[in-house]
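Missing here is one protein chain; the remaining ones are kept as they sit in the complex.
Right after this comes chain A.
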Amino acid sequence: MSTQHIDVAAGCLPTHQLLNVSGERTPDEELDHHLTGLTEQDLADFLRDMVVLRRLDNEATALQRQGQLGLWAPLLGQEAAQIGSIRATEDTDFIFPSYREHGVAWARGVKAEDLLSVWRGATASGWDPHEVNIACQQIVIGSQALHAAGYGMGIKFDGGKEVAVAYFGDGATSQGDVNEALVFAASYQAPVLFFCQNNQWAISEPVGLQSRTQIADRASGFGVKTWRVDGNDVLAVYAATKAALAHARHGLGPTFIEAVTYRMGSHTTADDPTRYRKNEQVEEWRAKDPIDRLVNHLTVLGADVQSYQQRAQNAADKLAAELREAITTMPDPEPHELFDHVYAEEHEPSRRERDTYLQYLTNFQDGGL
């Protein structure tokens, strides 16, 4: 096994951490006040979210292995980065996710089976973007950052108070579109949060191949306020996101967060990470597990951790059972759906193509299915 090793130059920015690995609160002058008002119940809710999300992720991986999904992109290890950030947003803030933001969509109320229906190949998107204020998931790396920039320009032009949030990974920071999005958002001082989950790997390529500096350091070159946070620390992620959103809502323009985390699983279920990374690195990050971290913190606080864990486990079991039932009984789409919504208005050649094909299918006793 050969592992390409590229050292990332020491960054200028500190990495904000509000919970150490033992779960103790570490003071942070800049971010602490963004946790004001957060109760023990809120922390227990974060725990439930992360436990349920991990279960959703594991169940999806299992369903893929059993042939129920065509592919799955696991988020294992990134639960705090996703839950901490999305729980800091208002429901009216508009999210532009990549394809790994299952936790972001689920936390906004998207049903797990609707999420998975895309990975099953039953549909092109699992939710109504205008219903949950989350754009369709994006597979082309980094393209959605420009959509967030444009949405943010719209907020700025029509005087709204919402924020557009772009989610992407470390690999996407090499894309022209992400860089152009930073230029556009900065130029118009648009309320956009660029939320980068640096999970260390773009399939087989280590983050050092994408950037010779810390990713968060790059944003200041665009004139964009930036934070680097421990992405496995749900409180640090939550507080930094609150800070970034407040910055935008005060009319101060775009912000950037690098949440430093780790992709514990494969890139997708079609990937084999043992070909490019060492188990020691994975184990090193396992010790920084985001769920363990929050459990430790609740223990430090003297909370009844066991009952919170039990509650989370029950919710996870329920979701997994319902998800399995929904996916394994999900009907395939009808042939006419091939042609539905290609155009918003009547398009004669498209209509003719559909009619011709549906007529052709009637030649088969089973309707061509």
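Everything that follows uses one rule, which is that a contact is a pair of C-beta atoms (placed from the backbone, for glycine too) under 8 Å apart; a residue touches a chain by one contact, two chains touch by 3 or more; residues count from 1.
In this text, contacts and distances are computed from a predicted model.
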{"item": "Among \"ABC transporter permease\", \"3-methyl-2-oxobutanoate dehydrogenase (2-methylpropanoyl-transferring)\", \"Insulinase family protein\" or \"Ribulose bisphosphate carboxylase large chain\", UniProt-listed name of the chain not shown", "value": "\"3-methyl-2-oxobutanoate dehydrogenase (2-methylpropanoyl-transferring)\""}
{"item": "Hidden-chain contact residue, picked from the options A:A62, A:L76 or A:C136", "value": "A:C136"}
{"item": "Touching residue (missing chain; options A:L19, A:A81, A:M153 or A:L294)", "value": "A:M153"}
{"item": "Residue touching the undisplayed chain, where the options are A:S187, A:S204 or A:Q281", "value": "A:S187"}
{"item": "Chain A, residues in touch with the chain not shown (by the definition above)", "value": "94, 96, 123-125, 128-131, 135-136, 140, 143, 145-158, 164, 176-177, 180-181, 183-184, 187, 340-350"}
